[in-house]
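A single protein chain has been omitted; all remaining protein chains appear in their positions.
Chain IDs A, B and C follow the sequence of writing; residue 1 opens each chain.
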Amino acid sequence: MRSTTTRAFIALVVGGVLTLAAFLGAFFWAGVPDFGFVRTAERADSVRYQGPFEQAIDETRYLTNFIGYDVEVVSGGETFRGDLLEADEVHVTLQTAEGEVRVSAAEFESGLVRGSSYGRPDWGQKIFYFHVPVAEISFIVFGFAAFYSLRFIMTRKREYDTKARISMEVTLLFVLLTMATGILWTKAAWGVWWDWEPRLTTYFIMTLLVVAYFVLRNAVEDEERRALYAAAFSILGFIDAPISFFITRLIPSNHPVIERGGLEPPMLISFIIAQVGMIAFGYAIYQLRMGEVLLKDRIEHAKTLLER
Amino acid sequence: MVTDPTLKEVYSLVLTQWPLVAGAYAILWAVLVVYVGMTLRRLGGLDKQLKVLESALERRSAGE
Amino acid sequence: MADEQHSAPALEVRDLTRAFGVRKALDGVSFDVPERAFLSIFGPNGAGKTTLVKVLTTLLNPTSGTAKVLGLDVVDDAVEMRKRIGLISHNPLLYPDLTAEENLLFFAEMYGIEMPEARVAELLEAVELDHRRLDLTRTFSRGMLQRLSIARALLHRPEVIFLDEPYSGLDPHAMDILDGLIAAVRADHTFVMISHDLDKGLELCSHALILARGRLVLFEPREAIDDSAFRRTYRETVGMGVA
Partner (left out) sequence: MASTSMRQFRAMLRKDIVMELRTKEMLMSMGLYSLLTMVVYFVALSQAGSSFDPRDIAAGLLWLAFIFTSMLGLNRSLVHEKDQGCLEALLLSPVDRPVIFFAKFIGNLIFLLIVEALTIPVFAFLFLQGNALDSGALALIPLVLVAGSVGIAGVGTLLATMSVNTTGKDFVLAMLFIPLMYPLLLGAVTATSAAIIGGPEGVAAFWTGMAWVVGYDVIMILASYGLYEFIVGA
């Protein structure tokens, strides 16, 4: 017991220091990556768009998703706002320091507009430093749970059931955190709160699997039977989760993909530190819960001794 | 007052995305801290309970 | 009675422990029972009686220690052993939507019995159910079900018969029939019975065993048992309550 709590505290301190360092690195050292380009006009008259329609839509959608500019679509002399109907002309109204400026989407693309252009800063990417480590760890701990479940089925030793259960608890915590941060990132990057995209879907299924694991545990009376059932289910779930991920790619998907490219060293280092820190946290939580279970066992033992 | 159009653009981007970023970090840390805190509290309670039981055991073995 | 000690034991249980974590359902139980004996197992609820029988019938594996039935290990020779043991439980273990005959034929197939029809007919006659053989067991009374379940247990001519509280829920008439059936096969079978009924258990047994909290409290052949002392011990262990 003593040793598990000691280990937990060491891991907590290590995790705390590392995640703080990663946090500082992510915000004050690593730069902000660009996410496409924004070209702004110093001043522009309304310019009619001549190029292919699809391209213009792509360009303008970037803007509407992330900045909230109005898109004006001119079709057959009529003007629709924000509606991406088939149109002859597409205008983008920019709000600049000098008032509203209308430019065509083609000008963004071609860079012909009189004005400056700059990279679009992707602040939402800051979520990445912690979201991705948390997601990875949830999967790793799920793996541990499945491994301990397998060990349990082979040996029938209660300690493996306990380990599997606690791993599953940590998985649940991290999966929920992944979902929460993921949803926020989805909103920042794609402009919607939810999308049935492979990763999100897989995590949704995984959340359900982990919840189902605990539903199953609660529904079985006999302790050993509960352990066996839970073990079997967690193994099935661990096989199922990757299949879920790959199969969701069957669905045609049309949302923009984040171009992450290679990470610059400051970003990469912050990311790795965050990863190690989060692993330490996961380990700390695991050990804390383990200590709790061991304490409970000792209390049970003392109680039976007293009752005798 | 920011007059440079480019800078103004940049700030507006920060302003639309920061609640999401801050929210993500806040949830992450709040959940972790609350979870660890609750576990530690429970651990403390169990520790106390064990001490009571163990002292009772000691008294009993001394009495016998 | 002395030569009974020398014949090969039907049950050979050595330091049998069945545990999950700290809790032990069986804790270091050892005993031998000779062939053609009748062992009665007593003990309060949760004492480990059912666990002991489940280990001896290969339904559960021991955590440590060994158990042999007819010289066969419950873990290593489980399949071979299952052909030579039968169980009569307080649960009928029959399909309510099959007829008496279909039920027995089904289990005969499971045991791979040759000429199943003849064997089934013979047993139905023995338990006096041949006139009801085409009726669904759903329509049977408790006593009839218990008779049929005895027929099911005897299908494959087991050498050891386990009885798990066979008398619970039976009316006096059905009890008499059950007594008669047991008496008929008593001579050439080994019996192991779990019972709450001290009188019945003592009346039938050649050996008695008391379990409490997974531990063996007492194991003695019938002739060594002083009834009143035995009853006192039993009451004391029951007084211990559930572990």
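The definition used in the following text is that a contact is a pair of C-beta atoms (placed from the backbone, for glycine too) under 8 Å apart; a residue touches a chain by one contact, two chains touch by 3 or more.
These numbers were taken from a predicted model, which means no experiment stands behind them.
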Self-check item: Shown chains that the omitted chain touches within the full complex
Solution: A, C
Exercise. Could you tell me which of C:V79, C:A187 or C:A224 touches the chain that is not displayed?
Key: C:V79
Practice problem: Could you please point out the subunit A residues that touch the chain left off the display? | Solution: 153, 205, 208-209, 211-212, 215-216, 219-222, 224-225, 228-229, 231-233, 235-237, 239-240, 243-244, 247-248, 250-251
Exercise. Quickly run down the residues of subunit C that touch the omitted chain.
Key: 57-59, 79-80, 82-83, 85-87, 89, 91-98, 102, 106-107, 109-112, 136, 152
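To be clear about the criterion, only the chains that are shown with their structure count from here on.
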Quiz prompt | A-C compared against A-B, more contacting pairs | solution = A-B
Self-check item: Computed distance of Cα centres, subunit C from subunit B, in Å
Solution: 56
Quiz item: Taking each chain's centre as the mean position of its Cα atoms, how many Å separate subunit A from subunit C?
Solution: 58
Quiz item: How many angstrom between the C-alpha centroids of subunit B and subunit A?
Solution: 20
Quiz item: So in the complex, which bits of subunit A are touching subunit C?
Solution: 156, 158-159, 223-224, 227, 297, 300-301, 304
Quiz prompt | List of subunit B residues in touch with subunit A within their complex | solution = 2-6, 8-10, 12-14, 16-18, 20-21, 23-25, 27-28, 31-32, 35-36, 39-40, 42-43, 46-47, 49-50, 53-54, 56-57, 60
Exercise. Can you check the complex and tell me which residues of subunit C touch subunit A?
Key: 20-23, 61, 63, 243
